[in-house]
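Quick one: this structure, given as structure tokens, is what I'll be asking you about.
Every protein chain of the complex appears in place save one, which is left out.
Note that the chains take the letters A, B and C in the order they are written out, and that residue 1 is the start of every chain.
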């Protein structure tokens, strides 16, 4: 481990909690003006400031991690999504998915297997993603030409029906921004569906194999017991136990 | 096994059937006023009483099992869903999913493999869940502002199109309660879809492996036959059969 | 193989083609009055007769196979679906799924693996099921109170959007019969989706394993070559090749 790598690790450890707090502050500052249209201008300005501070902090974090990276070009390639999230205002709420990282903190003290962690990430990610998408689509659609998503209840209902690929069509976005959010949700929903299925398939195949193994184990036990009995029989009749056991084996 | 664990097991064995009967009674007492709006006040009151009695019995069962648990904190954590179901009136019908436990009773006398049981639970759970959701959504939607689910037929049709994630949008809930039920159904539907796929994948991978194994087995048979023929040849030509077979092995 | 089992096998071989021909005749006699409302009464009567004859033939086939079965109770249990299809007029068109059995005939002369056969059954079954459901739903919906499925084009479009769980909601059944057909289609669609996924998963896992095995094989080859070189070296230097090879092993 080089000196630089150690400093990068120290930075990540040190910045973890402040960035999480800023992400939550960003969420609140983003949600308040969206949920309540009639807030006072001063509060609205405060929210704007909080959003910009949080954005600046994340940009600084990106630059610091890039500078401290061992191989900068490779780091930039594998963290392209981070740059996109910082550059595009529309994707900014996605930063909140960092909250899912909280699970990591919880996880250190728990002893959950890989599948358990996948399930925890799925549930956490799905709840957060549907909530964020509802906020964002409400923001985008409310002032559209023919809006049919106008309350947060409608927006969340829409985001859940979209993520699960049910898609009733009682609510749907009509603006370009709203549709982009919808496409993101659909991709998230397909991944969600796929992950649920994959987890179930992995669990089931393990259980089936365990059952088969249990059968084989039981059989092995039976055979071993049988062999011991034969060996005992042999010994009693004055035979050669060693060779007999060799033959059975 | 401690004395307490034995008492817990005895309680579960003893309470299994009464609780199932109460769950069915609850279902009937819940369904009758929902399906027939014009029932007499006295029958309606009887239904209310039955629902409360069933609810109390389930609460008692929860407390007894908690008291008899070896590690109470851990038991409470792993049975959090039971508490939620008892505490939230909306989720109460979910208790009927206990009926699926009937399959366990059937299962003891049958010899179905793990996959067979998964399929049985899937079918039983899907039918029961769609029926319960139809009842609950009809109850919630009928008095909404602009209801479009007004008969039990519509409600069941809606619950099935939701569970399968088809979602035509000819029927959809408009109240908060109705939408909550919808979200539950979608999650159930995704799990259903995932389980069907996982079961099929597990079955197919077993079949493919069995086919491959059959090929290997056939090959092994061929080689064994060949070896015996060579050994016979060797013996006839005055060679040393023991070493030859050792070499082939 | 008992005498009865041989007779059962002979019956199945003998009845295979006549039943397939009758199934196709049934399809035509079922489709013609559905597709063309204005046919002459005599043609309509002919179609009715053909349908009844086909139905009678399938009932006779069921009885004969039941009588010739080794264990009648078990046969009836495993062929419960056959009885349901014969008893319920609504499900009668399902008999056409027998046409998929044609694939069996084709298959005998081909050398397709298990996955290939699964794909062939999927494609055949999906096309046939969507076509049959379109016919049946057109028959059921045309005379409904507020029909929105009135041409065969609309019906087929509806059945495909339902099977794939897309469910636009531009066309949907409003009668009880039509909705039952829809539920059947949705279940078929979920199974279809699941089978496609399972087949892809099985194929992918085989490919990944083959890639890993290829790596191991290459490594094994390398080691074997190395070992031979060492043995040659050993021999040249007057060492004991036998023990050396034993040590490497």
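Just so it is clear, a contact is a pair of C-beta atoms (placed from the backbone, for glycine too) under 8 Å apart; a residue touches a chain by one contact, two chains touch by 3 or more.
If you're wondering where the values come from, they're calculated on a predicted model, not measured in any experiment.
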- Note on the structure: Given A:8, A:85, A:193 or A:208, the residue that touches the chain left out of view is A:193
- Task: Consider the whole complex, including the chain that is not shown, and state which of B:26, B:58 or B:168 touches that chain.
- Result: B:168
- Message: Just to verify: which one of C:45, C:74, C:207 or C:224 makes contact with the chain not shown?
- Response: C:207
- Item | Contact footprint on chain A, counting only the chain that is left out | 113-115, 118, 162, 165-169, 172, 176, 179, 182-183, 186-187, 189-191, 193-195, 197-199, 201-202, 205-206
- Interface residues of chain B (partner: the chain not displayed): 165, 167-169, 197, 201
- Per the touch rule stated above, chain C touches the missing chain via residues 153, 157, 160-161, 164-170, 192-193, 196-197, 199-201, 203-205, 207-208, 211
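Heads up, the rule we're going with is that only the chains that are shown with their structure count from here on.
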- Message: I'd like the angle of the rotation relating chain A and chain B after CA superposition, in degrees, nearest 5.
- Response: 90
- What is the distance, in whole Å, between the centres of chain A and chain B, each centre taken as the mean of its C-alpha atoms? 26
- Provide the C-alpha centroid distance between chain A and chain C, rounded to the nearest whole angstrom. 36
- Query: If you look at chain A, which of its residues touch at least two other chains?
  - Reply: 165, 167-169, 197, 201
